[in-house]
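Reviewing the structure listed below.
Moving on to chain A:
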Amino acid sequence: MVETIYTDLLCLGAGLAGERVAIEAAGAGFDVICLSIVHSKRSHSSAAQGGMQAALGNSVMGEGDSPDIHFQDTVKGSDWGCDQEVARIFVDTAPIVMRELAYWGVPWNRVVGGKGSYYKGGQKFEKVEDAAKEGLITSRNFGGTAKWRTCYTSDGTGHAVLYTMDNRATQMGVKVHDRIEAIAMIHDGETCQGVVARCLRTGKLRVYLAKATLVATGGYGRIYKNTTNAVICEGGGQSIALDTGLVPLGNMEAIQFHPTGIVPTDILVTEGCRGDGGTLLDKNEDRFMPQYEPEKAELASRDVVSRRMIEHIRKGFGVKNSYGDDNLWLDIRHLGEAHIRTKLREVDEICQNFLGIDPLHQLIPVRPTHHYSMGGVRTNKDGAAYGLKGLFAAGEAACWDLHGFNRLGGNSLAETVVAGKIIGGKVVEYLKGASATFNTAIVDGFIKKEQARISALIHGSGKENVFELRTMMQDALMAGVGIFRNEKDLEKAVRTIQEVQERAKNIGLKSNGLGANPELGLALKLPGMVRLAQCVAYGALQRRESRGCHAREDYPARNDRDWLTRTLATWDEGADLPTLNYEAATPTFELPPGERGYGGGKIISADESEA
Partner candidate 1 sequence: MWNDTTMYVQSPAKTSAVLDWLEVLSGAGLVLFILGHSLFVASVLFGAATFDGLAGFFESTGLAQVGGPLIGSVFLLHFILAARKIPFRTEQQKTLWAHARLMRHEDTWLWLVQAITGMLILFMGSIHMWIILNDLPITATKSVALAHSGLWLWFYLVFLFCVAMHVASGIYRAGVKWGYIRRDNRAKAKKALYILAGALVFLDLVSLIRFYFLSV
Partner candidate 2 sequence: MDRMLTIHVFRYNPQDPDSTPHMQSYYIDETESMTLFIVLNRIREEQDPSLQFDFCCRAGICGQCAMVINGRPNLACKTKTKDLPSQITLLPLPFFKLIGDLSVDTGTWFREMNTRVESWIHTQKEFDPAAEEERMDNDTAEKIYELDRCVECGCCLAACGTARMREDFLGAAALNRIARFVLDPRDQRQEKDFFEIIGNDQGIFGCMGLLGCEDVCPKNLPLQDQLGYLRRKMGIYALKNLRSTKKTC
């Protein structure tokens, strides 16, 4: 028999978002279980280095900061693609959340009063920190922001915050079931009732039934070949939500490329490097960003910097490397030993461990690489998913929609905790009114379906190699849905992914599939990943404008007249393409569409009539 576990709230994911919601519910006396593929403290939130944004305004370079300025930066950063109501809630709550984290134990770096120096664009400047602010949470500079606003602990912010959060969750009695992977969502067409999950210790199936279910499974970067994301970022939560046929995913084509992934492993070195004064150099070791972005230079938003880097490489200024492509250099040498070995020590370690170089004396080879998914399970501002009752989503897995078409560095780690707090509150409200009746026939149906899939994979006659198919999908996205996009390449990607989808029906295992077999694990996941990939590619093909990270060479203008919208993708059973619908990007405009102040580009305004 399949083991069945009941709970009030089931969080898919034990990263920052999942655990923050869990803490809220546990605090209100509800029974909470978080599922996670890995030990909760290894969730990918732990890899975030740079920091999280909140308008505390304690440091001298952040003086005068306010939620209003944070709001403007966020909306501009999103290229007006975000939900402005959500952005407003977010910026207002972020400072409180940072303080709450301090209270729970995060060792934030603090203001040190008196004279100090900092670097910008390779040059040294003086600053004097206000002695009256000594000991308050300090901040560093990040791209696309008007003020220094990013709170940090060295460059291990995600690690420090996740450890604090996980410990807090333990204290509150949140149960974490790790090495458990959700593989199907149970629902009756109206309400979500939990999931079927596979135990990654034994390979056995399990059922979790819950009054409310939260998708907080993080990003899905691994549908791309080159990504900064962890190997577990495969979009398990988003794809099982999509599989219901009822829950739409928002803005899946909005994919962020980060300017500084190292070559060849695509491990991230934080934006903090540039925030703290690092510069980008080309093959002549010349600084080139000011030439494209006189105002912001290296600290324009990520979409802009990544595009400029590719532009510069295309002009022949890239450094040929032995892996067959071009890279550029990140230079942090001038920041000095003390700074690099303390405030950028993870970067230092990564350079030593993976590149065998010392960033104090050598240049870091970087290239833009896949980094973040703005899209995800579409929710309203309360975090409730469209399409099913009792289903919520938070964190990177969700499209709450704070980020629109480009998220600012430091806004997503902050989002996980802010959204977690707010949505946690809403989940509690929901749980207070919810009663649970589970229909065993429906549950059994879902179990049988999964058992049948497993048995077909183990005993069936399929011949396709799951690893090859994955590579084919990843390559198709890299080639067709990268930083610059156009109709021809996108169409090709869509067709290739359709082919992968077809072939994925005939996967056959080479191994016996017993226990926590990794081949079986991937084979169960791959079809879902392929559908996500198709939502990305097809959504990008249909969006005929350029906005934020979505840069169409054949439609270079931002088109507020026709495309100030959010894509909603659903998947009907048996279909080979998603169904796309569109909704208005934001219900209200606190900040009407305008110029971002960086990135250039034409804008077709909403008032312009059809040409």
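Note that a contact is a pair of C-beta atoms (placed from the backbone, for glycine too) under 8 Å apart; a residue touches a chain by one contact, two chains touch by 3 or more; residues count from 1.
A word on the picks: all candidates are chains of the complex that A comes from, given by their letters.
Quick caveat: nothing in here was measured; it's all calculated off a predicted structure.
J.: Would you mind pointing out which option among 1 or 2 touches chain A in this complex?
T.: My answer, from the options 1 or 2, is 2.
J.: Spell out the part of chain A that touches candidate 2 in their complex, as residue ranges.
T.: Within the complex, chain A contacts candidate 2 at residues 38-42, 44, 46-47, 96, 98-100, 102-105, 107-112, 134-138, 153-154, 156, 159-160, 163-164, 166-168, 170-171, 176, 178-179, 200-203, 230-232, 264-265, 267-268, 322-323, 342, 346, 349-350, 353-356, 466-467, 509-512, 514-519.
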